[in-house]
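First the structure, in the form of structure tokens, and then the observations on it.
Every protein chain except one is present and positioned as in the full complex.
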Amino acid sequence: MEITLTHYLVLSTLLFAIGLIGVMRRKNLLMLFFSTEILLNAVNIGMAAISHYRGDYTGQMFAFFIIAIAASEVAVGLGLLIVWYKRTGKIDLDQMTSMRG
Amino acid sequence: MFEAIAFYLFATLITVMFTITVMTSQALYALTAMAAGMIFISAFFFILGADFLGAIQIIVYTGAVMAIYAFGMMFFDTTRNVIEKRSNPRFVIVLGAFAAVLVVFIVLAPIVTTNLEAHYPIDLAVGNTQAIGMVLFTKYLVPFELAAIMLLVAMIAGIVLAGKKMDKSLTLMAEEEIALMHASSVSETLEEGAH
Amino acid sequence: MEVYLYIALFAPLVGSLFAALFGASPKTVITGLVTSGLLFISFVSSAFLLSYVMSGHTVHVEMMTWIAAGDLYIPFGFVVDQVSVTMMMVVTIVSTVVHIYSIGYMDHDKGFNRFFSYLSAFVFSMMILVMSDNFLGLFIGWEGVGLCSWLLIGFWYHKESASWAANEAFIMNRIADLAMLIGIFMLYWNLGSLQYDVVFANIGTLPMHIITWIGIFLFIGAMGKSAQFPLHTWLADAMEGPTPVSALIHAATMVTAGVYLVVRANPIYSLIPEVGTAIASLGAFVAMFAATMALVNRDMKRIIAYSTLSQLGYMFVAAGLGAYWVALFHLMAHAFFKALLFLGAGNVMHAMHDELDPFKMGGLKKSMKWTWILMTLASVALAGIYPLAGFFSKDLILEVAFVEHHYVLYTVLLLTAGLTAFYSFRLVALIFHGNERHLEHGIHPHEAYTFVLYAMAPLAVLAVIAGMAFKTPYYLMVTHLLPAVTYHIHNHTTFWIMTIGTQLFVILAIAYAYKKYAKAVKVDKKVESGFFYQLLYNQYFIPKIYDEVFSKPYLKLSKLAWKEIDLKIVDATVDGIANMIYQTGEKTHTMQNGNLSSMLRWMVIGLVVLLVLAVAFTAGYNAVNLQAM
Partner (left out) sequence: MQEHILSILIFFPALAAMLGFVVHKDSARAYGITVAAIEFFLSLWLWSLYDPMTSGMQFMEMAPLVSAFGISYLVGIDGISLFIIILSAFFTLIGIASLTEKRRVKDLIITLLFLEMTMIGVFSALDAIVFYVFWELSLIPMLYIIGAWGGPLRIYASIKFFLYTFTGSLIMLVGMLFMAYFYYQATGQWSFSLLEWYRLILPVNFQMWLFAAFFFGFAIKVPMFPFHTWLPYAHGQAPTIGSVILAAILLKMGTYAFVRFSLPLFPDASVAFMFPIAILAIVMIVYTAMVAYAQEDIKQVVAYSSVSHMGVIILGIFAMNVEGITGSVFLMIAHGVVSGALFLLVGVIYDRRHTKLMSEFGGLASVMPRYATIFGIMMMASVGLPLTINFVGEFLSLLGFYKQSHSYTLVAGTAIIVGAIYMLSAYKKAFFGTVTKEENKNLKDVNRTELLGLVPLVIVAIWLGVYPKPLLVPINNSVEAIVQLMHDKAQTAEAKQRIPDLAHSAGLNSTQEAH
């Protein structure tokens, strides 16, 4: 029962879906950040799998850069979150509605 | 044979871990489950022959990112369980599941592309890390430098944003002190806003 | 000769423009004198033209091009031939008399100048109508006279009834003009031109049904102008205008335009005899119809208006039966004595301070002797007593009907002749004989100005001699153009019985009228309330029917059209579309309410929709390809 690229892609989709559900469910911003991490990791798996089955390093390169971006994103995100928390004392999503249309 | 077992084992583990992160109402459980998930993902990387990537995953992701999150959680006093008012939760899950099904359906369709040849073919002779090093520092040098600058900027931003009034540590303060602090900070922001 | 033609044509226009200059300023006698003078010049030049035409020539001149588009070429062309010169003589004579008369009649009216400008403008358009050499020139005159009659009927525009009558007259004429326009279109598209000579030369080549339709449409046009049956109500209401207007327009000239058209277009009508008989029968019906209405009416001018309507019926009978020159002859004679009758009535109205009901006056013989003589003379001529004009023209029509074996028409016309005699002498008897009922109203009549009476004199003379003197020279001249058909009953006995019989019948009617109305008039309520009396008095309720059936529903329908259709349906749909777009904007706007999670949800929904499309498209594409392969 040999593992093919599709297996990995299905897995990556599954994880992506879980991340998506997390993003939509969560009202607490920190938890929302967790879900975004899951999204990114799901994509990384896909990338790595394709790189392996296609025999092409580009996939890994992308995964590598995604990790770099994720790291910086978390840094800045949490920084902002802290400022928001200091200002309002809560990190609840429903409260941030100033960018109303 | 082993590879299949490993794949399914790790796949189920990751799915369970991430479902916990998403579904739990306890912040701590979420954090730990995600860290575990990350580790298993790095395991995948090793299965797929991307050793350097697996290492990076462990060091950067699980190490640094999870650490910052841990710190963040401590900072945002999420010790108590996170109460969230959610509107029609079932809709969200159904939507997510339906999206997943659709993508799976697309992925399952036979990939017909034949003329896709690899830009940087993997030759197993050379070690993965060395090969990645070669590619990273020749073709992707510019993005690599940009990533470096980006990380630097992120670092500075993090410091600047979270720098002020770090002296008061929540964990050491008593309950009422925290409440008082919140009250003062709220009033403080109000005057700021006022004038 | 062209110079006389232009003088005859443009003299009234010059007079009208001259009078128009003083339009707003108060009364100045010059305008009256100048316009009458110019009309007299026009009369003189018409007389010259008459003598020229009598000697067998005609004048045809083309002034300039009017409309030239595609193959249509219409010039301002004028022709003076036998028919048009007769009409010109009638128009100029009567209008000169009426102009002089109205100097006296209108001298207390502050719109004096304006009146003369309109009157001369009317004569000008009548001259165009009569003298133009193509159907569209005729149409210019046709609508021009309609306009002037609208101006003159509504002359005292402060009176609501006058302006209403003016509008009614104009609109009713317009209805008939539409039919005439369609006739003109048919002529153009079938014959390529509207010139009389071209049309009458080629009319024979057309298939029969087209000629019939052209004849019918042109006749409907004539019907409107000459107030025949369905379109006659405007003539009675047109009496709102000043009396000289009624005399000139609604007795002598405008109403006869319809007869002129039928006479002018005789080549068309001679090809379609059954339309001719239809015209004749309608004419007879109108003659009887109008005469009955005149019997009971209590308004002096309306009685004379109905008698005009009745005489027009006579003319149409003659024209319908193909006796065109007889119709024209009766038109000429009738114009003279009818105008005289109207002017006399004008004098009486003036004396009675605009009181119109003959029952409220009487015995004016003593105070208005000359008017009495003139009016009796006109009535005798109208009734058709031997030496006067009426006998020669009206009884001729009776002969035509008899010879053409239309005995039904003959009896109807004979009866109407009796009725005509009765109501005209009822009028004369009521006004001039019997006790002076007007005294208890405190009115002291006085005779009109002498120059007014002198102005009426030529008409009186013509009313007497027109029959005998003019008949033969007129016949010789006109038959150059019109078909020369003579009507005389072969065996003498029937001829004499017929003429003597009609004379006796008419004299009997006059005697009866005198007996009934000359003495003290007792108004018996029983007759008045009778069904027939009411029927006739309200003109067979036709004006009311028209009002109920046409004008009121039209107004209601237009209000409905505006309020409901235009505002509620058409406009509402447009605003509805605009509103719909606005509402969709309004609703989708809540999608961006700032709440991150709801926005995320919308994003995922969008993603799902795209995925569905992608899947559906690829599925469809594959299905097609697999099937194609």
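The chains carry the letters A, B and C, assigned in the order they are written, with residues numbered from 1 in each.
FYI, a residue touches a chain if its C-beta (ideal position, glycine included) is under 8 Å from a C-beta of that chain, and two chains touch if they have at least 3 such contacts.
These numbers were taken from a predicted model, which means no experiment stands behind them.
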I'd like the shown chains that the missing chain touches, ordered by label.
C
Residue, one of C:I565, C:M591, C:I605 or C:V624, that touches the chain absent here
C:I565
One chain is left out of this view; which of C:T28, C:S193 or C:T376 touches it in the full complex?
C:S193
Which is it among C:Y6, C:F185, C:F359 or C:W496 that touches the chain not included here?
C:F185
Listed in rising order, the chain C residues that touch the chain left out are 23-24, 64-73, 75, 136, 139-140, 143-144, 147, 150, 154, 157-158, 160, 162-164, 167, 170-171, 174-175, 177-178, 181-182, 185-186, 188-189, 192-193, 198, 554-555, 557-559, 561-563, 565-566, 570-571, 574, 578
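One rule holds in what follows: only the chains that are shown with their structure count from here on.
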As a quick test, compute the distance in whole Å between the mean CA positions of chain B and chain C.
101
In chain B, the residues touching two or more other chains are 92, 95-96, 99, 103
Considering chain C alone, which of its residues make contact with at least two other chains?
601, 604
Chain A-facing residues of chain B, complex
3-4, 7, 11, 14-15, 18-19, 21-23, 27, 30-31, 34, 37-38, 41, 44-45, 48-50, 52-53, 56-57, 60-61, 64-65, 68-69, 71-73, 75-76, 78, 82, 84-86, 89, 92-93, 95-97, 99-100, 103-104, 107-108, 116, 118-122, 131-132, 135-136, 139-140, 143, 147, 150-151, 153-155, 157-162, 164-165, 182, 185-186, 189
Note which residues of chain C are touching chain A in the complex, please.
589, 591-597, 600-601, 604
Of chain C, residues touching chain B in the complex:
601, 604-605, 607-608, 611-612, 614-615, 618
